[in-house]
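The complex appears here without one of its protein chains, the remainder shown in place.
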Amino acid sequence: MSAPLLELRDLHVRFAARRGGWFEPRRELHAVRGVDLRLERGGALGLVGESGCGKSTVARAVVGLQRPSSGGVFIEGLERASARGARARELRRRVSIVFQDPYSSLDPRLPVSASVLEPLAIDGRLRPRARRMRVLATFEAVGLDAALYHRYPHELSGGQRQRVAIARALVLEPALLVCDEPTSALDLSVRAQIVNLLDELRARFGLALLFISHDLAVVRRLADEIAVMYLGRVVERAPAQQLFDAPRHPYSKALLSAVLAPRPGAHEERIVLAGEPPSPLAPPTGCAFHPRCFARERVAQDRCERESPELSARGAQRVCACHLTDAP
Amino acid sequence: MSERSASSTPSWFRDADYEFAAVQIERLRPESPWRKARERLSQRASVRWSLRFLVFLALLSFLAPLLPLPSPAAITVAAEPAPPVAPWSALGDHKFVPEYWDLNPLDRALVSVRTSLFGKWRTGPWLGTDALGRDVLARVVWGSRTSLLVALCAALTSLVVGVTWGALAGLVGGRLDNVLMRIVDVLFAVPTIFIVIFTLSFLDAPKSAVGEASLLSREQVFFLVVGAVSWLSMARVVRGQVLELKRSAFVEAARIAGASTPWILRVHVLPNVLGLVIVNLTLTLPSVILYEAFLSFLGLGVEPPKVSWGLLAAEGAEALNPLESYVWLIAAPALVMALTLFALQTLGDGLRDAFGVEERSER
Partner (left out) sequence: MLRFLARRAAWFALTTWVVITLAFFLLRAAPGGPFSSERKLHPSVEAALREQYHLDWPLWKQYLHTLGPLNLDERGWLGDGADPFGGVLAGDFGPSMQHRDVSVNDVLASSLPISITLGSLALALALVLGLSAGVASAHSPGSKLDQSVRALATGGLVLPNFVLASLLVLVFAFWIPVLPVAGFGTPRHLVLPSLALALPFAAYIARLSRAGLLETLSKDYIRTARAKGASRARILWKHAMRGALAPVVSYLGPAAAGVLTGSLVIERIFAIPGAGTHFIASALNRDYTLAMGVTVVYAVLVFGFNTLVDVAYTLLDPRLDLEQEA
């Protein structure tokens, strides 16, 4: 079996936090604290978690905007950070990204065609005429009217702009498309269209998706597998259906109960998490989730306060990091 | 769905289907945002008139030697300033004497063209004469050369030094940014006028003390100094904008695609900074013209017999007294100066609206 398309091995990202004063110690913000993920060709992995848990940082590390502090990002078995020259160029072709805000992700002074053309021009592989043909082809693929070719971003609607951003991401025929909350800046009606488009592109081109979202309904629609992040760690990973049917980690349970209408006959009630998410500058000891964990109250275990739980298998395809749900 | 490996496989996209469309679409010229801004700009009558006035002024000052004006330095032995005379009562006479300071070759050529065109004919004292019998109109026209040159010089330093400085600080960031911006901060905090006065007063020292003639003329130093103090706000504004751009998602997208720093500079940064730079220029120019007037008043501007608007206004201000007010001596230079600055201001406001740049007070 060849190497997976994307593999994260014990990925850590630390930021130097602003020092309070000259005499205070240098502090660091540990935004991603050891993430392992795998994504096969054509697969779709959803990444969920509350704001500030490090999802975007993972995405930026995957596309090479953020250097890992330790651990690595491997694309088809090649390490991203150490690749140079032609190999780095090849990696750039293989992975691209769609950002959240379609208003700031397009240069206001360039016609949208130029934005889509830019990666081709930098890559320098096709001749100018062929580049234009390619741009038109991608326009068609993402459902953009060729009449918008010469328009400027401010003349387009949010949905159209996001399609342009997707076209730009596709123009080099990547194997993996990272989507960092691509729908959260859009109207509800447009949201569904964009989700459908991504699904369609995935089927059509065998594109793999790393899909980040707050919107669990969207993730459920698109992703085969879902990873739940909490404070820089993956706390549970499971096939989408299994996770929605029976979340194992208390945090996943809380997350799901917050958005999904309780199914008729289901006995659990809506779980509301107490307190604010902890600061990544000063993570709690032991299990990062323990100060807000509701399951702990019932079982009362001080192991949670001392020992950080590892990801361990729960059945054939899923893993979970929790002391309380050790039994499969 | 077949799995495709690396890059050698045929494209997803059937590019060939779009060949015709690709040819067609290039024929439709895109409407650039610059043209849009220009259209919005020219819709305003005030902006159109300001622009016309400034162009007219620039032409006038460039072609000053060619015009049938009395020479600006020709002194007639007259006891007192003479008031303006209406053109219809004194259109002109034939008493032109070519008396100038050291002109450059181009201006000398223009003067000789003027003599061959108009002979000894010259315009009458339409704006009056000063205490030395020099024609005020001629002096105002010739004086515009200094004032506009100062403005041009400040514009160039702002563009070259200020923009480069700010862009470098913003783009490279880190330690270099820190050093560059601290220098700007200190220069802002140092009252620059003192440096200006020290520098300019070098050349005011008695000749015996100076000994050898200094390397640069007083005027050259004057221009250097004005240029040196005018780029600071440009550097700050540009750095701020570049920093903002550097963090913007579209620049990140370009970086992901492998764009080099020169590429990002050329394709994304420069076009997005340009509007701001132009607007900031229209704010710098009026203040520089006023600065020239200020220095001239203190006797630190151009040296007589050369003229500038500031010098003329200062002479006019000095000539005011309770018994006999020679109002035209101050009114003429003050009025053209006011008109010019007003035109620049109107143009700046128009540009600001056209480019959608906000007004902010810069330190």
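A and B label the chains in the order they appear, each numbered from 1.
To be clear about the criterion, contacts are C-beta pairs under 8 Å (C-beta built on N, C-alpha and C of every residue); 3 or more make two chains touch, one makes a residue touch a chain.
Just so you know, these numbers come straight off a predicted model, no measurement behind them.
**Student:** I'd like to know which visible chains would be in contact with the absent chain if the whole complex were considered.
**Tutor:** Across the whole assembly, the hidden chain touches B.
**Student:** Considering the complete complex, identify which of B:Ile25, B:Ala293 or B:Leu347 is in touch with the unshown chain.
**Tutor:** Of these options, the touching residue for the absent chain is B:Ala293.
**Student:** Based on the whole complex, identify which of B:Val55, B:Val160, B:Leu176 or B:Ala317 touches the chain you can't see.
**Tutor:** Looking across B:Val55, B:Val160, B:Leu176 or B:Ala317, the contact with the absent chain belongs to B:Ala317.
**Student:** Tell me which residue among B:Trp101, B:Trp263 or B:Phe342 touches the hidden chain in the full complex.
**Tutor:** B:Phe342
**Student:** Per the definition of touch given earlier, which of B:Ala21, B:Val172, B:Ala228 or B:Val327 contacts the omitted chain?
**Tutor:** Only one of B:Ala21, B:Val172, B:Ala228 or B:Val327 touches the chain omitted from view, namely B:Val327.
**Student:** In the whole complex, what residues of chain B lie against the chain that is missing from view?
**Tutor:** 185-186, 189-191, 193-195, 197-199, 201-202, 204-206, 208-211, 214, 286, 290, 293-294, 297-298, 310, 313-314, 316-317, 320-322, 325, 327, 330, 334, 337-339, 341-342, 345, 359-363
In this text, only the chains that are shown with their structure count from here on.
**Student:** Quick check: how many Å separate the C-alpha centres of chain A and chain B?
**Tutor:** So the centroids are 51 Å from each other.
**Student:** Under the touch definition given earlier, write down the residues of chain B that touch chain A in their complex.
**Tutor:** 1-4, 6-7, 11-19, 21-23, 25-26, 28-31, 33, 248-250, 252-259, 263, 267-268, 271-272
**Student:** Within their complex, state which residues of chain A touch chain B.
**Tutor:** Of all residues in chain A, those touching chain B are 41-42, 63-65, 88-90, 92-93, 96-97, 99, 101, 104-111, 113, 115, 118-119, 122-123, 129-130, 132-134, 136-138, 140-141, 146, 149-150, 152, 165, 168, 172-173, 203-206.
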